[in-house]
Structure formats: structure tokens, C-alpha cells
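With one protein chain removed, the remaining protein chains of the complex are shown where they sit.
Chain IDs A, B and C follow the sequence of writing; residue 1 opens each chain.
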Amino acid sequence: MSTKAKIDVHHVTRVEGHGNIVVDVDQGKINKIEWQVPEAPRFFEAMVVGRPYDEIATITSRICGICSIGHTFASLKATEAAMGIEIDEITFKLRELLLHGETLQSHILHVCYLAVPDLVRVSSVVPLVETHRDVVLLVTKLHRLANELCNVIGGRTTHPIRARIGQFSMYPTKKELQELKNRLTDSVADLKTLAGFVKSIAGAIPDFTRETEYLAMTNKKDYAFYDGPLTTTDIGGKTIPVSEYKSVVNEFVVPQSTAKYGKFNRESFMVGAIARYNNNYKQLTALSAEVGQMLGLNGVSHNPFHNNIAQVVESVFAVERSIEIIDWLLDQDLVYRKKEIKVKAGNGASAVEVPRGILFHEYTYDDKGICQAANCVIPTNLNHNNIQKDMEALVPQFLDKGEKELQFLLEMLVRAYDPCISCSTHYLDVTFKK
Amino acid sequence: MEILKISLSDFLAHVNKKIQAGDSKQVGVVPKGSHFVFGELDEAAQLCLDYDVTILPPKKYFQPQREVLVKYAPKDASSYAMVNDCENLTLIGVHPYDLVAIHLMDRAFSEGERDENYMAKRDCSVLIGLYPTRGFEHRFSASMIDPQMPYKVADLMLIKLDDNQLALEVVSKKGKAYLEGAAVAKSDLSEAFLAQARNKVKDSQAFPLGPDKSPAYFKEKYEHPVWEKLGEKCYSCGSCVFVCPTCYCFDVRDEVELSLASGERVRYWDGCMIESFAICAGDHNFRKERGARFRHRVFRKTVTLPEKYQVMGCVGCGRCAQACTADIAGPMKVIKTMKEMN
Amino acid sequence: MGNCQCQSNTKGSSIYLPEIARITRKKLMTDVDCFFEFEMEKRPLGHKYGQFVEISIPGIGEAPISISSAPSSSKKFEMVIRNVGELTSVIHGLNIGEAIGVRGPYGTTFPMDDLKGKSLLYITGGIGLVPARSAILHSLANRNDYKDITILFGCKDPSQRIFVDELSEWEKRPDVNFLETVDTAANSNWKGNVGVITTLMPKLQNVNPDNTVAIVVGPPIMYKFVIMSLHDMGFTDDHIVVSLERRMKCGVGKCGHCQINHIYVCQDGPVFYFSDIKDLKEAI
Partner (left out) sequence: MSAKPKVAFFDFACCEGCQLQIANLEEDILGLLGLVDLVEFREVMTGTAPEYDIAFIEGSITRKADEERLKDIRNRAKILVAYGQCAVTGGINKLKNLHSDMMEVRKIVYKDKAAMEHLDTYPTRAVGDVVKVDLIIPGCPINKDEFVSIVKQLALGKIPRIPDYPVCVECKLKENVCRYDEGEICLGPIARAGCGAICPSNGVACDACRGTVSNPNKQAMHEVLAKYNLTVDEIIGKINIFAVDPEVSK
């Protein structure tokens, strides 16, 4: 039995942004287990101070390219909350639709390009082009569809153009929507094939559980992504308004680490697909729930590696909901009229569920609409504490597998969280201990 | 020339028949936001016969923005093969100034070395003209075009009589053929009545010089400070040349497929207002100054083309004046500024 | 687009379709200039002195290049290509037997027929010698058609000299007055003249400007100074012939790139009597 492990993974691969893993176990004694984030901080909250309200979303969208749609909506919603701006139903539905596009795009990318190679035990998606060409082509087809959804609704796949304060700058045509709907409808079969493929390799998912608190948005109508108050698996169906987000996320700095951590009712919590699933799985559509069951998800799961499975489930959900929304939009009069925005002083906070979990923006404006203060809380940040705690639980449990396997499992764990470390508004730097 | 009448609804019904027949693409004026463009019609109801001006002129159908001239296998010169894509096309609602511009383009592309890529597209087009029913603040075409010249290229001319009635001038055989099966009736309208109907809208401004006087007048102004004065404000953004119905300069670029197995030599729109347009080897730019480029463009309209074709190179559509964000491009603005400076 | 019953009767042809020529000889003349002999695949090129062709490589692009050989009925023709960019660098890398595309010949010619009985003064700078050579070779081959022949050639430094064998041949010929200079001769064993090309002009004796025509070809900056000197020597503008260079995309008077006022260099030029273009501010 192995009692020794010295792991130092400098810049974990196949994650967005930079993260390091340091483990030092000697004679079965754990000297150090550390998840570090050396990403360069970018100081977005400082960048937006002093800038006019209509530039803020353009800037904060650049916090993260992968979640740029979610950041844009969080930003627009916070500004709208600060100025008391209401959006109409078409805008609401278009935003939901666009967010589903991002969820699908990001989940497909993450599950297939970044996580599946772990389950197949290869270094990247590139060798899969040879060995699993059909699957790769299927994945690129789904990914392309998701991107085209974002393109048709948002005007661009990344950093959406049409999403503006209080409105969209342009509507899709009904022809485009119809075309999109047809392709989404066709893609359901592809998603099923993909789920079948994931099932065939799901045996490689590590058997590891650690109970923790799961934080997500929720609402009565739907499996929540765009709107709703907060809830967690520890507060028994109660909800907390978004305006009180600070009392939930409780960002704090810990001496042994570098990123701001979050905790609520326990020493850590988790956000993301599995957190949404654990809180809201009863609201899934029939097909997405069925895919979950097929892949071994039956209600609350405490296995962080199941996050990838929840992503597959949410991909199916995103497609089904998108079709419904498009049906609704096709019945509307989609003639575009520009709306005037009335600038007001105020403070507003917002939340949106982005692929990696719940995201918060908060701004304060003066009466000219100049931003006075900003706060952005990024889901990957919220998860760091939980990654650390998972690692602390995982290392002793799998130590006997040997250093190499342990390192592989730890990297795989990080990737299962789909951390988007470039969303680095709040990262502290690491001093490398070696 | 045969003159017919048709009700607007019968005309649209006829266009619908053409759309359904599918043997010729039906293109007409359609709204785009607060403006208008030429676009393919899915149904005749989209057609707008009451517009001020389109953002781009109809030249985009005969000299497309991107047009493949030659295809090949990269680096294998024996693989060169010509490409000449054209399709049957009907353009509905072309104003007289745009027809004159097409006439000018026809001459430029057919005289000297005949450009079949352009001419084939023209040969398979049917042009249905339309006398304007709406004024446009920047238009001054009445002073720029000979009223007979549109008939050199039009196949049919539409005159809107009222909200429901159109008069139809049958100019060519192609025009006659287009009307086959349409619910037309012989016209009982007097020429005086028609003349009035044709000229319902008047321009609010007039260019003072015709093709006979303009070249000499402007050549004398070659050194005039107006070029530098207006040029100073120019962004070199090329909007004025791209929207101009008589600008046809182009660039040619080689493009290859991602596999590098096949490629195309492609013609793109280009324009003399763009800074790099006259750059030569050694990075020598023969029209480096904004003012020089500005003058070159105006001279093309007022000197070069009139000398070559005895037709003004500007048809007075006013598009450039509208497109120019610096508010300098319109030929009327040049004349006015020159006068103010004297 | 299969449904076009286009009326166009000449649709089967295209002025943009290149013909094929193959490299039959190739020799590097300087670090950037390479001499090429090409052979047309199907027909003689049939060019005249001073004309150019659009040469091309599929996937890279097209560029106008002067024909350097004298007119002939053979399928062969010569060029010198300077490696300045995309196309020219790729052509430099081609081997004997490889093919390029050719369109042309295009453009106006040196008026060698009209100049019969006159004296000729060639003033050439750098690869300006290349197009001028087609006329020089013609006038030397038909030496009796012309009176005095003077050739001036200047380039940046001795390493930039092209057609060196021919230069020394001309130098030796008793019936040709050949003068040569380099702008700078540092780090070389150059024994000849040093200075820009206009420094050669005062050395010309017995040039009768009334019966001599100057043929001037060189880089853009050369023209201004050479023409000033020619004026000083008493040349009138209708006794000066120049060849201009512009960016060209089509070579057939459509694309607009080479246009100077009403003149298209590709069709109205590249060869002009200076009297025809002296009022065009952007010409020189």
C-alpha cells in the first residue's frame, strides 16, 4: 500500500484559466493538500467605476468568454434593478432562450472536449478524432447548433451584441426561428445518442461522495436559469431574495489559500449543474429526467463527478425548453421598436445561473448613470472551497491507488467542476510553496 | 412605345406568378428599418413601390460584392478554369437615375476588353423601372440625367398613377415577354397626363453643370483649396464609393479552401477613397492625402466619365451625401463649399 | 444557378482566365532580382517593346510584370522579377518546367517605329532597365534605323546591377554610348561612376535635344529629377517617353487601381509621352 504522494500539477490542463494542485503526503501523513489559483487578477470592479451605465455590460461580459452571455444578463439585470427598468415578455423570453443556448454550448464543450477524455483516458479530444470520429462529429454538430442559437438570438456566439439594457437591439426573423426550431427538434435524437455514449463510458466515473450544501436559483414555474430567488439543499425549500445574496455567499479570505471563498450553512458549498439538479430536479422535463436516470442520477447526488452527468441532463433540458420558447415567439408580433431608457441613481443586484453555477452582479449608479461601485461574484470562486474540501476527502480515500492515479483523479475532480478560472475578478495570487 | 395600364393588385399578382414559376429571381425594393434596400422577394406583398432611395444601388446584382472569376487547384497553373455564374433576374422598381447608372456601367464593362462576368449578368436581367413617388432630400438627379437615357436599359417603366393604378411603358421585347399573362389593358392616357405623372416629385436642388461643361469647369479647379478643406474631414471610409451606382472599382484576391485542394480568384468591391487603394510596390502611395483622394473621386464623376462617355458620372442619386458621416461627400456640397470659399 | 438561359453569346470566354507558360530558364541576378525565360504553352506571346503581362500563381495572386525581351515570333519571352511580396517570392521559388499563369500582353509600347531616324537616349534606374531592355534590344538589332544610341543605367550599389553581361557588351560596342553609375559603392571594388543617375547627364556631349528622344524608366522618385535635367538639356516634353508603374488588379482598364485622372496606366500606358501626362499631378 502506498503511503507516499508528492503531486505538484502546475497549471491543470483542460480547464479554462490556470489552477494548481499541490499534495504532499509522507508516511501516510498528510502534510499538504492545496488547490491554488494563480490566474492574474483583472480588477473588473475597478474598471467599471466611473463609466456610463450603457458600457458596463460590454465590459463585464469580458470577465469570461465562456459565460459571456450569463455575465451580460447578470450585468443588464443589475443595472435594470438599479434604475427600475422593466423588460417586456419578448425580451424576457429571448434572454431565457439565449441563456439556454449558452448552457448547451458550454455543457457540450465541457463534457465532450474536456471531461470525456478523462473517462476514455486520453490526453485530449484530438486522439478521439481518430478513435471516436462519429462521436466527435456528433459533438461538433451539437456545439455548432448551440452556437448558432446564440448567434441568431444574440448576434454573436460570444459576447452577445443584441442583448441591451431593457431590450434587444434586433429580433431574429421568424424564418430564422423556424429554422432553429427544426434543427433543435432534430438534435434531440443526437443528444440521446450522445447520452448513450456517455453511459457506455460512465463506469469510469469515480465512486466518491462527500455531502455538502448545494446552492442554486429556484422558482416555482421552472427549472431555474434566468430568474428566481436563491435556495440551498440545507434550508429545506425556503428561499432567499437575490438582493440578500451577500448573506448567502459570505465571501471570505482564508490564510492557506488565495481565492476568496464562500460558505453558508456548512464549511463549504457547491454551485453548478449538480447544485441546480439537486435543488430543482423535480422540475425537469420528462426526457431530461429520463436521461438522468439512464445515467444513474436519481435525485440528490453527493458525488461531485456527477456534475458532468447533470450537464448532460441540462443539455437535454435546454433543447426542450428552447423549442417551447421558440414556439411561443413564433406566435408573437416580432416587429422591433427601440425603447428609450430613463437613467436613475440607484443600487441593484442580480443573479443568473450560468453553466458553472450561480453568478451575481451588483452596481451602484449616480443620477447621471455613472457607475460608482460594482461587485461581481463568480461561480468558480464559490466552488473553490468545495474543491479544496473534496480534495481533502479524496486523497486519503484513494491514496492506495498510487501517486499517478491519485494525481489523475485530482485533476479529473477539478475538471468535473468545470472551473472557469479566467473569471478572475476575485482571485488572489499564489505564492508557490515547494 | 406601347403604353399599358394595370392595377397595382394585378401587377403584384403577376409578380407572385413569376415568383412561383421560379425560373427567374424576382428582386424588388423592400424596407430595412427606416431605409430601403433591393432584396429578393418571397412574395409580391413585400414589394415597395413608394420609396426614397435604397442604401445600395442595384449594381450589387451585376457586379456582386464577391464574385468568383477563376477557380483552380493551388499552385498548379494548368488547373485554371473560368467561372461565370449568372442567373435570371428581374429587378422591379429601379429609379431612372439608377437606370442611367446601369447604362454607364454597361459601357464601362463592354467597351474595350469586354467583361463577360458583368455582361452575362446583365444579359440575363430584366429591368423594370419606376418613376419616383417620394422625394429625397439629397437627390438632384433631374439636373444630372438625360430623361431619355433610362430607356436605353429599362425593359419596362412603371408610372404610379395613384394608389391602385400603374401605367406601364413597354420598352423592349424582354419587357413585353415579362408581361405575358398579366392583366394589362391598353392605356387611354394622354402624353401630357403621363408626363405629369412621371414628374410628380421635384428635386429641391440642381447641379449647375452638364456633361458638356463640367469637365472643363472642374479641371480648372484642380488646385482649388476645396479639396483639402473637405478632405481634412474625410475618414477614408469608402462609404461614398460603395453606395455610388457608378463606382465599379474592384480588388482581386486569391482564396483557397481549408484543405488547400482548391481555390478561387475572387473579385471584391474596392474604392479609391480607401487609403491603401493606390499603394504600389515599395509602399509608395500615389494618392496619400485625403484631399487628393477626395478630388480623384469627384473628378471621376465630373471629368473622367463625362469626357469618356459624354454622360455625367454622377447621376444625382444623393446616396453619397446621405452615407457620409462626415457630411462632405455629396457633389452638391462640393459645389456649395467651392462657392462659399470664393 | 443552373437555371440561367443567359443570352450572353460570348459567355464561354473570360478576360480574367490566364494562359499557361512554363519556366525554361532561370538565373538569380541580384539578391532580389531573378531573370526568367518562359515559354507559352499554346501560342507566341506576340508582345511589343514596353508591354507587360499579368502573371499569376493559383492561390497566391496576380501582378503586372514587364516583358524584357525584344518582340519575337517565338513562344519564348523573358522577364526579371524582383522579390518584393507574396507572388514574387513564390515565383522566385519555382523551378524550371513549372507553370505560371499569363494574361496579356497589355499596355502601350515604346514608339520605336515613330522614332526611326532619331537618336535615342535611354535613362534607366534599377529594374527600370527591364522594360527598357525590350526596346534597347530592338534598337540594337535594328541599329541602322536609329542615329545615336545612348544608354544610361544607374542602381543603388554594384550588387544591384542586372544583365551585367549585356551591360559590358553595350559598353564595348562602338555604336553605343553607354554610361553607368551606382548610388553608393562602399564595401566594394567598384571602379566606375558613383552618384545618382542625374550625375551622368552632364557627361553627355553632342546630344541634340531636337532630334533625340529620351526613354526614361525607373523608380517613382527618379522621374522628377531626370526630367528636370532633361529640361535643362533642352528636351521638350514631347521628346521624353516614360513608363509608369501603378498597382493593377485587372490590367484591362476596369479595376481603377492604376487610374490617374482620366488615364488608366494599364491601357493608356504604361508608356507615355511626358507631354501627355505632365499635367497629371499624381502621375510622377
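Simple rule for what comes next: a contact is a pair of C-beta atoms (placed from the backbone, for glycine too) under 8 Å apart; a residue touches a chain by one contact, two chains touch by 3 or more.
Predicted model only: the values in this text are computed from it and were never measured.
Participant: Among B:9, B:65 or B:78, which residue is in touch with the absent chain?
Facilitator: For the chain that is not drawn, the touching residue is B:65.
Participant: If I consider the whole complex, including the chain that's not displayed, which of A:20, A:157, A:268 or A:350 touches that chain?
Facilitator: A:157
Participant: Have a look at A:109, A:202, A:352 or A:395 and name the one touching the chain we're not showing.
Facilitator: Spelled out, the listed residue whose C-beta touches the missing chain is A:109.
Participant: Name, in rising order, the residues on subunit C that touch the hidden chain in the full complex.
Facilitator: These residues touch the chain not displayed: 59-60, 85-86, 89-90.
Participant: List the residues of subunit B that touch the chain left out of this view.
Facilitator: Touching the chain left out of view, subunit B contributes residues 32-35, 37, 55-56, 65, 74, 232-239, 242-243, 255-256, 258-260, 269, 271, 274-276, 290, 322-323, 325-326.
Participant: Touching residues of subunit A against the unshown chain: what are they?
Facilitator: 11, 13-17, 39-52, 55, 58-59, 62-66, 68, 109, 113-114, 123-126, 129, 137, 140-141, 143-144, 147, 155-159, 161-162, 164, 169-170, 253, 258, 336, 338, 422-426, 428-431
We adopt the following convention: only the chains that are shown with their structure count from here on.
Participant: For subunit A, which other chain has the most distant CA centre?
Facilitator: Chain centre farthest from subunit A's centre: C.
Participant: Could you name the chain whose CA centroid falls nearest to the centroid of all protein CA atoms?
Facilitator: Central chain: B.
Participant: For the chain pair with the highest number of C-beta contact pairs, give its two chain identifiers.
Facilitator: Going pair by pair, the biggest contact count turns up for B-C.
Participant: What whole-Å value do you get for the distance between subunit B and subunit C if each is reduced to the mean of its CA atoms?
Facilitator: Spacing between the chain centres: roughly 38 Å.
Participant: Take the average of all CA coordinates in subunit A, do the same for subunit B, and state the distance between these two points in whole angstrom.
Facilitator: The computed centroid separation for subunit A versus subunit B comes out at 51 Å.
Participant: Got the subunit B residues that touch at least 2 other chains?
Facilitator: None at all.
Participant: Write out the stretch or stretches of subunit C touching subunit B in their complex.
Facilitator: That would be residues 1, 3-8, 10-11, 13-18, 20, 56-62, 82, 84-85, 90, 98-101, 219-220, 245-247, 249-250, 252-257, 259-262, 267, 281-282 of subunit C.
Participant: Which residues, counting only subunit B, touch subunit C once they are in their complex?
Facilitator: It is residues 22-23, 69-70, 72-88, 108-109, 112-117, 119-120, 123-124, 222, 248-254, 256, 260, 263, 265, 270, 272, 277-282, 284, 286-287, 292, 296, 299-300, 303-304, 307-308 of subunit B that touch subunit C.
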